[in-house]
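To keep things clear, I will list the structure first and then write my remarks on it.
All protein chains of the complex are present and in place, except for one that has been dropped.
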Amino acid sequence: MTQDENDLLDVAPGQPHSNILSETAAYVIGLALALILTGVSFWVASTSVLWGPGVAVGLVVLAIAQMGVHLVFFLHITSGPDNTNNVLALAFGVLIVFLVMVGTIWIMAHMTANMAPPPELTNLQMQH
Amino acid sequence: MTTEAATIGLTHGGSEDTGLGHRGPESKSIVVPYGFWLFILSDMVLFSALFATYAALVNATDGGPTTNQLFDRTLVAIETMALLFSSFTCGLAMIAAKRANMAWTQIWLLVTGLLGAVFLFIELYEFAHMIAEGAPPQRSAFLSSFFTLVGCHGAHVTAGLLWIGTMMAQIWAKGFKEHIVRRLLCLSIFWHALDIIWVAIFTIVYLIGTLP
Partner (left out) sequence: MSVIFGKLTWDAIPFHDPIPIITSAIVLIAVAVVAVIVWRKGWWPYLRDEYITSTDHKRIGIMYIVLALLMLVRGFADALMMRLQQSLAIGASQGYLPPEHYNQIFSAHGTIMIFFVAMPFIIGFMNFVVPLQLGVRDVAFPTMNNVSFWLTASGALLINLSLFIGEFARTGWLAFPPLSEKEFSPGVGVDYYLVALQISGVGTVLTAVNFVTTILKIRAPGMSYLRMPVFCWTSLASNLLILAAFPVLTVTLALLMLDRYMGFHFFTNDGGGNSMLYMNLIWVWGHPEVYILVLPAFGIYSEVAATFSGKPLFGYRSMVFATMLICIISFCVWLHHFFTMGAGANINAIFGIASMLIGIPTGVKIYNWLFTMYGGRVRFTVPIHYLIGFMLLFVGGGLTGILLAIPPVDFITHNTLFLVAHFHHVIIPGVVFALMAGYTYWFPKAFGFTLHEGLGKAVFWCWFIGFNLAFMPLYLLGFWGGTRRLQHISDPTWAPWLNVALLGAVIIGVGIVLTVVQLWYSIKTRDQRMDVTGDPWDGRTLEWLTLSPPPHYNFAVLPDVHGEEAYWTRKQTAIKLDQLIKEPDYQPIEMPLGTPVGVICAFFASVCGFAIIWHIWWMAILGLIGAFAVFVWYAWQDEHEHVIPVDEVRKNARERRRIRMEHLHNLSQST
């Protein structure tokens, strides 16, 4: 197969792949969506309209949405067959990120709860 | 689909191929950005370890300053806008580069770099201010982890600015050769990834960290 045909069949992240108008449109839409989501995040964090504990969850969801916007509109990660390797790599990365963060937070919460020094000793540690 | 576009791997047609290797080794314009994508994913794992550290130590203030006392959401909002728009302009630079348009490529790259510099300037100001207010990283575990997480992102932004400058010089000196455009593509992947990390930072550190 020739070089050209090779390139037809797989795409790397971030490679735009149509005419100038649709490429620019992708970035403009991405920017607009990201701006909206960011604005909503800042609003959610400062309003008292929402139920307290739900705010953090909502912010995380909004953050994930913003990351998705970046991945799709700026990095052109799609679900087409030419993108399979990119998506698989991303999925693997997300899995590891999840394991590291959730695993550490869960373990350390238990560790600190079970193994924190008693209050009488804690004072000794606040020197400098 | 022009031959130039095909040469630098821009085109794709729907095809039955799903990466099963029937056609032999892929071309460099696929291989290089894919390798860089893998590196970016490893960088994401790096940041996840820093986030995990931050989450584990966020309450270890040792009687010192806490998030609520230190963080300024207005500054964070400005930083966020700067970085987000810089991602946008980086995308525009890529569009210009694919069309081998020297003027617009350089202009958009310059704007991207300037917006990145604005971001860094505000961040350094924030750090200096915190240190002056008696909240240096040596004060407590929470502050150590804050400075390291946010500082590591800032260091990546700094490296990105150096890279943008280098690319502007290379494009100017050598034009839009295939390997130069490939490097630009890697730079844009890097720059977008930095904004993704920033989304996590401003959400987790600055917003969730200062909830009433």
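Which chain is which? They are A and B, in the order written, and residues in each are numbered from 1.
Everything that follows uses one rule, which is that a contact is a pair of C-beta atoms (placed from the backbone, for glycine too) under 8 Å apart; a residue touches a chain by one contact, two chains touch by 3 or more.
Remember, it's a predicted structure, so these values are computed and weren't measured experimentally.
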Residue touching the undisplayed chain, where the options are A:Asn19, A:Ser48, A:Ser79 or A:Asn114: A:Asn114
Which residue of B:Ala56, B:Leu70, B:Leu187 or B:Val205 touches the chain not shown here: B:Ala56
Residues of subunit B (touch criterion as defined above) contacting the omitted chain: 19-26, 30-32, 34-35, 38-39, 41-43, 45-46, 49-50, 52-53, 56-57, 60-62, 137-145, 147-148, 166, 170, 174, 177, 179, 183
Chain not shown, touching residues in subunit A: 10, 85, 89, 92-93, 95-96, 99-100, 103-104, 106-108, 110-112, 114-115, 125-128
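One rule holds for everything that comes next: only the chains that are shown with their structure count from here on.
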Gap in Å, rounded to a whole number, between the CA centres of subunit B and subunit A: 13
Touching residues (chain side subunit B, partner subunit A) in the complex: 1, 3, 6-19, 23-24, 26-27, 29-30, 32-34, 37-38, 41-42, 44-45, 48-49, 51-53, 55-56, 62-63, 73, 77, 80-81, 84-85, 87-88, 91-92, 94-95, 98-99, 185, 188-189, 192-193, 195-196, 199-200, 202-204, 207-208, 210-212
Residues of subunit A defined as touching subunit B within the complex: 1, 3-17, 20, 23-24, 26-28, 30-31, 34-35, 38, 41-42, 45-46, 48, 52, 55-56, 59-60, 62-63, 66-67, 70-71, 74-75, 80-82, 84-86, 89-90, 92-93, 96-97, 100-101, 103-105, 108, 112, 125-126
